[in-house]
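One protein chain is absent from this view; the other protein chains keep their places.
Naming follows writing order (A and B), and every chain is counted from residue 1.
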Amino acid sequence: MRLAKLEERENFRNIWVMAEWSSGRIQPVTLELVGAARPLADARRSEVWTVVLGTGIADRQLNELIACGSDIVLVVDDPAFTNFVDETEARVLCALIEKHRPESVLCGATTRGRALIPRVAVQTNTGLTADCTQLAIDPENGNLLQTRPAFGGNLMATIYCANFRPQMATVRPRVMSARPPDASRRGRVIRGTLPTVSAAACKRVLEVFHSSEPGVNLADARFIVAGGRGVKGKEGFNLLRRFATMVGGAVGASRATVDAGWIPYAHQVGQTGQTVQSQVYLACGISGQIQHLVGMQSCDCIIAIDKNPDTSMMKLADITVVGDLFEVLPELIRQVSIT
Amino acid sequence: MKEHIEKRAYHVEILPPKQDSAKLDADLAGFAEKYQRVMASGFCACITDNAMGHLAFQGPEVLEELRLSVPPGQVMIHLNTFHTKESLDEILVTCRRQGIRHLLVISGDGSDRLPKLQPADVGATDVEAVTSVELLRYIHRQYPGDFETGVAFNPYEPPEHEFEKLVRKCAAGATFVITQPVIEKHPVVDQLLATTTLPIVLEAWMSKKLHLLSQAVGYEIPEDTPFDPIATLRMLHQTYPACGMYLSLLGFKTQYDLIRDTWSVPTSKETR
Partner (left out) sequence: MRIVVCIKQVPATNDAVIDPETKRIVREGVQAILNPFDTYAIEEAVRLRARLGGGVEVLAISMGPPRAEAVLREAVALGADRGILLSHRAFGGSDTWATSYVLSQAIRTIGNVDLVICGKQAVDGDTAQVGPGIAAHLNWPQAALVSAVREVSTQHLVVVRMHEDGHDVCELSLPAVLTVVKGINVPRVPSLKGVLAARKSEIPVWTPEMIGADPAKIGLDGSPTRVVRTAPPPPRNKESLRFTGTAEVCAGGLLRELRKRSLL
């Protein structure tokens, strides 16, 4: 809500993490957010609270949240959360926020998080910053400094939410690091003290399908092996897929290859595909049109394999291999398989 | 197509106005002027289809909107694989209505905004993506007898692969061939002439900026390379007298009057 006077900031305390509950478990991004929240809470001499809305939640997972840095775990375990109903989750989260008045709320920039949290921000009348890559506390005034890439990563913008509380931010998976679990950490799990949950009448989830195709989850991938025109066809992508499987990665693709029917759209990286932020992006035969580069230039380590050393991708890459991908990739596969 | 070459009618490329044009009226007027000059010369106007993936209006709709008539055999449109099925059929039906018979069927360049024909759209079941071959089959199956279709040939690609593709394109109904820009006597063009009986039209690059062809020919042409398009055109006529010429990037203000006599009308003795 909007603060009439700056002193009202003092009415809001603690850094909250909204847990990512999907596929029947708490997702790893939650621990990453707890890891990011810990130093913020320490700087504010306050606590990290993790809010879990789910059903049939394992105690082991709740304890892990504490071991990784949470002080309080606020749990609503209810069948209403079996499927993702934005309106129900938003209503419960808004009620919790109004009751406990957190200073900041962090949420995973996942498909669910990006649908849920803007709704909550509007309903609690406060600001939200998407896809932060860096979070810090301003030592002068205690505000949350939220830094995010803008203009396809060509600019970093630092954003304040000075006159509204709570301050809300989303963070993509794999951007922050989880802390190693410390079994001796003490914390509290609070259950059942929450408002009665009633499922929203305006929406019903009828069916849920889990993707069976491996190697398509680009958002969560640590290692992406991506192909462009240089891959030459479906066969070439099979080669990329083999290497991706060996390194536990996913397969990405340029628009031209999707247009050519070599690989489905779900793999497309770039302006009209997905924006990815993996640790490693191995570009094979991708020349690097700007529309592709904006979708992957925030990856930590960019590697390019191309016969032509002068493509935009080869200029952007941190590591380049000047060579024929049809020789280099099989050799990579061979060498990884013998070690 | 044979009669184009026999009548020594140039194929002159004209780009229709772009979708994002800030001066659409002026562009339409410019298009009409170029088109009418080509018609008056008895040449064949070749209208591109979203060239280089840049969104532009379609030739047939522009002709219709501007109420430009189509003299028999004097208009060819490019048709590529970046359309929805609805727009593809609309283009073909409009062509048929207007009496446009010649189509240059190519795979074309895509962009984020251009839809790509899907195999099911053209009744192809055995391919992952639609190429000019599937598009040719579709046109001849759905519009039998309505169109004379040509295809592209790239002498700068590995010849074995290119000739193999040409065989498939011909099997799908292609009856003439237009090459990528030819700037000198080229062994693969010689090979093409030796192996096919189809009419061949060579693309003649009419821009002085030869370096723009670097990517097409696959080697770096320095930016300041001197190039005389008209002289090269004369050379191509001498070297390849049996071929038609497709003039791309022709300057209507500076060059049009100069090409009047580059391909002189055959005398009665000079028959093929």
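By our rule, contacts are C-beta pairs under 8 Å (C-beta built on N, C-alpha and C of every residue); 3 or more make two chains touch, one makes a residue touch a chain.
This is a predicted model, so every value here is computed, not measured.
Every shown chain touched by the omitted chain in the complete complex is listed here: A, B.
The residue touching the chain not shown here, chosen from A:177, A:217, A:238 or A:308, is A:217. From the options A:126, A:254 or A:311, the residue with contact to the chain not on display is A:126. For chain B, the residues touching the chain absent from view are 19-20, 24, 55, 57-58, 61-62, 65, 84, 86-87, 112-115. Taking the complete complex into account, residues 2, 22-23, 83-87, 90, 110-112, 114-116, 118-123, 125-131, 145-146, 149-164, 200-211, 217, 219-220, 223, 247, 265, 271-273, 275, 279-280, 290, 294, 298, 301-303, 309, 316-324, 327-328, 330-332, 334-336, 339 of chain A touch the chain not shown.
In this text, only the chains that are shown with their structure count from here on.
Per-chain CA centroids place chain A at a distance of 48 Å from chain B. Per the touch definition, chain B reaches chain A in the complex via residues 82, 110, 112, 116, 119, 127-130. Residue ranges of chain A in contact with chain B, taken from their complex: 234, 255-256, 259-262, 271-272, 291.
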